[in-house]
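Every protein chain but one is kept in place in this view of the complex.
The block that comes next holds chain A.
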Amino acid sequence: MSIQVQNISKSYNKIKAIDAISFEVNDGELFGLIGPDGAGKTTIFRILTTLLLANEGSASVAGFDIVKDYKAIRNSVGYMPGKFSLYQDLSVEENLKFFAAIFGTTIEENYDLIKDIYIQIEPYKTRRARALSGGMKQKLALCCALIHKPKVLFLDEPTTGVDPVSRKEFWEMLKRLQQKGITILVSTPYMDEAALCDRIALIQKGSILKIDEPRNIIKDYQKIIYDVKAKNRHQLILDLKKYPSQYSVFAFGEYIHYIDKNEDFNAADLDNYLKKQLHTEIEIRISNPTIEDVFMDL
């Protein structure tokens, strides 16, 4: 077991940031913490990387207790905070060398681990970190977090503020790292990225709502979701919310996701209702549920 968390709670001035959280991450697993901003993801990361002390509960990372063996943990984990936190006024190479040095290693020693990622930024190795694009900063930060060959990698919202192409690349890199036997705990507010994890924990307001494989979470979802579309989108949301048997209505891409309370719901009734409300170009169809739908329902 790479990470074991038992009933961890943390409050800041009486405000509970996380409340009795428990989960386990297996060796070599890619585990995702999925939740909106303010759910307590960063707090969990800080506790597990020994930056914060929990008020209650216990946890271990790579077999070390987070309180007693915090020094051993610092040697064996890699951490990439949500905010880019390398030296902006040092070059790519200097940053990497510096982090290698303070872990008592060299770039050469663990080059094979970072090679795939580093060759992408190597052409810019004399450039100051400040001048890198968001995606390249991310790659550099990942290299720096990997340079000492950590057993467990903590990535706090690594793809926030990164373009879709770089995000996709980034997740491919994570998959490759996972194959090298590194356990990865990653958090993200993007639901589409959740499907790429082995297992995910959905968190909200400091509590875990559900832990499972992404496809099981979707499979377990019983309700039928309808994609609804009409010309006047804003009015459509308002009118759908007025429909007597509505269960939930929320915008999802170009469609509105509509869920009804009744199992014998008939799409034609809704269509008629919307026509009465003078909507045009009405489109109603059954949609495949995603993690986001599950999350919105929890």
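The criterion applied here is as follows: a residue touches a chain if its C-beta (ideal position, glycine included) is under 8 Å from a C-beta of that chain, and two chains touch if they have at least 3 such contacts; residues count from 1.
Here, contacts and distances are computed from a predicted model.
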One chain is missing here; what is its name in UniProt, given the choices "ABC transporter permease", "Multisubunit sodium/proton antiporter MrpD subunit", "ATP-binding cassette domain-containing protein" or "Aldehyde dehydrogenase"? "ABC transporter permease"
Absent-chain contact - pick from A:Ala20, A:Leu90, A:Ile107 or A:Ile284: A:Leu90
Among A:Ser9, A:Ser22, A:Asn55 or A:Asn75, which residue is in touch with the absent chain? A:Asn75
Which one touches the absent chain: A:Ala20, A:Leu52 or A:Ile284? A:Leu52
From the list A:Met1, A:Ile102, A:Leu238 or A:Ala251, which touches the chain that is not on show? A:Ile102
By the contact definition given up top, give the residues of chain A that touch the hidden chain. 46, 49-53, 71, 74-75, 77, 79, 81, 83-90, 94, 98-99, 101-104, 144
